[in-house]
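The complex appears here without one of its protein chains, the remainder shown in place.
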Amino acid sequence: MSNFKHSFKNDYSEMAHPRVLEALSSIGSRQFTGYGLDEFSFRAIELIKARISKPSADVHFIAGGTHANLLVISSFLRPHEAVIAPDSGHIFVHETGAIEATGHKICTRAGHNGKLSVADIESVVAEHTDEHMVRPRLVYISLSTECGTVYTKTELTAISEYCRKNGLYLYLDGARLGAAINSSVCDLTYANVADLADAFFIGGTKNGALFGEAIVICNDDLTEDFRFLLKQRGGLLAKSSAIGMQFEVLLEDGLYDELACHSNAMAMKMADGIRRLGYDFLCPAETNLIIPVFPADVAERMHQLYDFHDWQKIGDTMAVRLVTSWATPESMVDGFIADLAAI
Amino acid sequence: MSNFKHSFKNDYSEMAHPRVLEALSSIGSRQFTGYGLDEFSFRAIELIKARISKPSADVHFIAGGTHANLLVISSFLRPHEAVIAPDSGHIFVHETGAIEATGHKICTRAGHNGKLSVADIESVVAEHTDEHMVRPRLVYISLSTECGTVYTKTELTAISEYCRKNGLYLYLDGARLGAAINSSVCDLTYANVADLADAFFIGGTKNGALFGEAIVICNDDLTEDFRFLLKQRGGLLAKSSAIGMQFEVLLEDGLYDELACHSNAMAMKMADGIRRLGYDFLCPAETNLIIPVFPADVAERMHQLYDFHDWQKIGDTMAVRLVTSWATPESMVDGFIADLAAI
Amino acid sequence: MSNFKHSFKNDYSEMAHPRVLEALSSIGSRQFTGYGLDEFSFRAIELIKARISKPSADVHFIAGGTHANLLVISSFLRPHEAVIAPDSGHIFVHETGAIEATGHKICTRAGHNGKLSVADIESVVAEHTDEHMVRPRLVYISLSTECGTVYTKTELTAISEYCRKNGLYLYLDGARLGAAINSSVCDLTYANVADLADAFFIGGTKNGALFGEAIVICNDDLTEDFRFLLKQRGGLLAKSSAIGMQFEVLLEDGLYDELACHSNAMAMKMADGIRRLGYDFLCPAETNLIIPVFPADVAERMHQLYDFHDWQKIGDTMAVRLVTSWATPESMVDGFIADLAAI
Partner (left out) sequence: MSNFKHSFKNDYSEMAHPRVLEALSSIGSRQFTGYGLDEFSFRAIELIKARISKPSADVHFIAGGTHANLLVISSFLRPHEAVIAPDSGHIFVHETGAIEATGHKICTRAGHNGKLSVADIESVVAEHTDEHMVRPRLVYISLSTECGTVYTKTELTAISEYCRKNGLYLYLDGARLGAAINSSVCDLTYANVADLADAFFIGGTKNGALFGEAIVICNDDLTEDFRFLLKQRGGLLAKSSAIGMQFEVLLEDGLYDELACHSNAMAMKMADGIRRLGYDFLCPAETNLIIPVFPADVAERMHQLYDFHDWQKIGDTMAVRLVTSWATPESMVDGFIADLAAI
């Protein structure tokens, strides 16, 4: 097809890993319990608890990430309580006001490379002094971030400690948690994340699942009646088993991390190639989402060959977002680099 | 397994029809566009438009029925506008206050056999006279109903005409639309439904899909910006293509109706057997959900053999809800009747 | 004026008691602190705490009753939690879905004479068994009720005990609390109410104030950050002092109870006259709102002479609602009875 283009737009362009689909197909017409109370979900929950070394964790499966974010946040907060987030945060920019639609304000700071620092959080808290203002109550960060960067263990520990001292919940959007944990520059384990955050989700949609995310609530004070919220907001699926089963497949023998490693490796190879060709990056290339900066005309010509998103125009240059996935073939990366070299 | 029981609890106990899963598996690692803008969804939308003879219809795919209901209703109504529903309505009883959580009151009437009449609707409207009360604005009914009954063309036409004359929207919960349309006592076509209602959804979850419902908005005044609402409420999935593809499979050569017919046939056979054994029904057995009334001890003994829900205790008898599905084997129905006869 | 009619429509037809207006006028251009942090409010709060014998009570002033109801309820409940109320409850019938607009469902029972019993409440609780339904969490009752009746100490104690045993909050709408407490058939004191309820409000609007209600939160677990909610919902007035000052005037030397007593006395005189003329009542005449039942033509002719609301058509008779106020002159009551006798 003459105008077919490979896509580096995102990590959900391919349907699902074959083993996930095989599992779904293998069930036949066996009957199981609805609404997440099935054996597959129960096994997946045990696998997650083991993976994060937290037997008390409360785990729920849900179809998508925006839904996970609005569910968690609206479950945890009272009406006047607000969220602190980086201004690049997915909930602030790309969820059509989903959090505000549940009644909660998001207070933002610019952050750095998509990451919030303790000082950022502190400055929001300091600004909110009385009942004429919202009460900041939950810190939202992403791992990996919208810029593809990761928090180090030191950084996340500092944020977590600040939150606990100041009565703030810490919630992590883990749509790309696999890519983060498996990044060579990340020294966090899943167990660390579960220790430091009050809640987070493990993203399946962007790492080989057909669809689905696993919400993990680590703070026992926040688990009460969560299934009521799930149901009320439309998130409790009759066939929730179909998500549970996918997580079972992804987690039972390391497939989840394998896929994330492949995705990261493809992006790192791409980043190396781009760097060797003399181009720089808007922020450190650490996971499967990288943001090189090309001269505007180079970006333009690459657009003719590949699908990807422009990130930000900076003078005569264009920072572009390139995302690899669990399914990206190495040849596609090689092709991209070759095409870029040929310009 | 000694304590294994077959289930007549619902029509979503089995995963998905093999052809649906085959289709999902056949895609491999081909890339497609996210968020419902993919070729499968586009083809499924065309199939739906053809099926309902309404080229202008606005179609959206979503993971579950509660989500569909709250999305449609909260998109159509202003804050002070309310819903009229039968008091057996799923949105009133079994969705954890999902509609109220979007800010809207539900005004109920008892109805008859799960169905609202024009007189029911009229009485709610008559009661709401000024700004100290909500303004009823949308009529919610289910086809088939929670009691497994169907509206006739005459009944639905009367409701539709009343709604149009009185500035009310008519919305149909079609979680079991296939069972309704394919019921031998239903003289409605899909095109009739699309003509008479302002919006409805075609249920996939309960008729062979892995998951998914197709929201159809027929009234052009109500389509604006619906995708914004979808996204804001967490309903727009990155891999919405996985739902579109399922509807393509279900609709391209009649599988959807075939499955509904099978499901209905199993229930009708069951109803015949029950009737022959001398038991009566709480309301007419018209689709794949039937409600026979057993003496309490008979119900109790059947519970030891099969999984199903009690519906309502009536004196010394128990009305029980039996649901068949696209996957129910005839032998399971025969077994149930034989076991019932043996009591 | 030939077509002038005296009104028995409600107890807020007259502006405010002269002593209230004098107090507001006496301040001149003295400066005071805004948003309820003024000396008048502080003194009024102390008067209320003394009156209810509850030094720990949390008191807030607000302009109107609907606002008080929605503020309290939305502050106390999580998103999936619901209200139990009589189906005659003001929040269910006459507040334009205000509670649902904050996201909460109201579960109703018919009750008796406007009152809920423990059995009513119990039956709602029993019906709500899992996460597919809302979780009933707060009982809303009115004192006096929409039918002008009062709860006895025994009745209210039973409800309160049931609520505490079952994790339900008890909230009292006290728009006409003065009329209730000062009713000759009511054996409750203000202190009893504060002991038995988790929260209630003392109505000013319907008992001599220009406007204003005093919300009293008795359960310490429910007071946190209430001023944030007040502000967020538009209820925290810059000149909240104007409400505080009115409550100071009403409470400092018994004016509040005096006005309620006058109002009740006028209604009781009216009820006696009506009874003597051979008419009956829909429910016991206990406070300043009474509901006699007249033949339809009698009701019709009295409408030509007086303003009042029809309550309910019952066969050939009409139950009508007659309300007296702090300002109703005895001559107006005498006139009504004379006119009724003359029919």
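First chain written, first letter: the chains are A, B and C, and each begins at residue 1.
Everything below uses one rule, namely that contacts are C-beta pairs under 8 Å (C-beta built on N, C-alpha and C of every residue); 3 or more make two chains touch, one makes a residue touch a chain.
From a predicted model like this one, the values you see are computed outputs, not experimental measurements.
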| task | Using the touch definition up top, pick the residue from A:Ala82, A:Leu236, A:Ala319 or A:Val333 that touches the left-out chain. | result | A:Ala82
| query | Out of A:His17, A:His60 or A:His104, which touches the unshown chain? | reply | A:His104
| remark: Full-complex touch with the removed chain, picking from B:Lys231, B:His262 or B:Arg321, is B:Lys231
| query | Which residue from C:Thr145, C:Ser241, C:Asn264 or C:Thr317 sits in contact with the chain not drawn here? | reply | C:Ser241
| note | Residue list for chain B contacting the dropped chain reads 35, 74-75, 78-80, 102-103, 131-132, 134-135, 225, 227-232, 236
| Sites on chain A contacted by the missing partner chain, in the whole complex | 79-80, 82, 93-97, 100-105, 131-134
| query | If you put the missing chain back, which residues of chain C would it touch? | reply | 6-7, 9-10, 12-16, 18, 21-22, 24-25, 27-34, 63-71, 95-98, 101, 205-206, 210-211, 228, 231-239, 241-242, 327, 329
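Methods note: only the chains that are shown with their structure count from here on.
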| Chain whose Cα mean lies nearest the overall Cα mean | B
| task | Please compute the C-alpha centroid of chain A, do the same for chain B, then give the distance between them in whole Å. | result | 33
| request: Express in whole angstrom the distance between the two chain centres, defined as the mean CA positions of chain A and chain C. | output: 51
| remark: chain B and chain C have mean C-alpha positions lying a whole-number Å distance apart equal to 43
| Could you say which residues in chain B touch two or more other chains, in rising order? | 95-97, 101
